[in-house]
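Moving on to subunit A:
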Amino acid sequence: MQNPYLPYPVRIDSIITETEDRNLKTFRFVFLNPDDEKKFAYQSGQFAELSVTGKGEIPIGIASSPTEKGFVTFTVNKVGLVSSYLHSMKVGDIMGIRGPMGHPYPWDVLKGKNVVIIGGGFAFTTLRSSIIYMLHPENRSKFKDIHVIYGARTPGMLLYKNELAAWEKRDDIRMNITVDGTKDPDWKYNVGFVPTITEKKAPNADKDTYSIICGPPIMIKFTQPVLDKLGYAHDHIIMSLENRMKCGIGMCGRCNVGKDFVCKDGPVFTLSQLETMPQEY
Partner candidate 1 sequence: MSNYTDKIREISERLLKEGRVDMVIGFKQGTMPMMNEPCFVKKPEDVSKLVWDSHCGINLANYLTDRKEKIGVIAKGCDSRNIVTHIIENKIKREQLVIIGVPCKGMIDRRKIASMSDAEILSVAEQNGKVIVKTKDAEKRYERTDLLQKNCALCVHRNPVIYDELAADLVEEQKNVDRYADIREIEAMPPDEKWHLFDDLFSACIRCYACRNACPLCYCPTCFVDESRPQWVGKSTDPIDTKTFHFLRAYHCAGRCTDCGACERACPVGINMRLLTRKLEKDCFESFGWEAGLSLDQRPPLDVYKTNDPEDFIK
Partner candidate 2 sequence: MGIEPDRLHFSWISSAESTKFVEVVTGVTEAVRALGPHQKFVKTNVKVA
């Protein structure tokens, strides 16, 4: 019997500090046993439990893409006991990851469709994974237009800055980067909150256009009416939820929203699904 609680041992391969407040770091892990990488076959939108021995586990969205081989990456915000300790760890340290968990974004449904990615703050991780996945030469032709609207408080709070800059230069993805405000005179992208930029830049809805939206609750709250205004059907709006988790496999009982577990039945839900569920997230 495969023990679903047993983490795969990994080594920290690199650590990048992403944001100017130093609260977000991207960890790249390499599996100690190469076979485990095969077992850890994932798709964009899934998450995993990062296990820090002696401290505990935290559920974190997978930031790398299945098209990137040899490692997995996670961007971790420093908030609690485990994440704070993780931030103090060094390259070469041994820990564990357990997963992949949950459902990915519905890639079967999204095939042949326009995809509008709307992200805010540090919730951009699985969206980064999705973009890398869709832009991969093998996959790009499977999707029509790709729009990205991504905002952070300031330029220094944006994740994956080098990649954002590289995507800006491409013509097969339409980038709309924005910040809430900046004093930087050289800032060449948008200024304004994500909902405002969405209203200006997102394509109008049609049956072939889906939006994936991840961000802080306040951003989601104000972006949703904008998408309504643009005519997006609620089953075309895809969201990813977060809740406190322990087991990650639907057993420990805390992350449920109605009868569904965020860990096992989510974290990806459409807005029309969420409308039939209690707002316990």
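Quick note on the criterion: a contact is a pair of C-beta atoms (placed from the backbone, for glycine too) under 8 Å apart; a residue touches a chain by one contact, two chains touch by 3 or more; residues count from 1.
The set was built so that all candidates are chains of the complex that A comes from, given by their letters.
The model shown is predicted, which means the values in this text are computed figures rather than measured ones.
Contact annotation for this complex: of the listed candidates 1 or 2, subunit A touches only 1. Residues of subunit A that touch candidate 1 in their complex: 80-81, 84.
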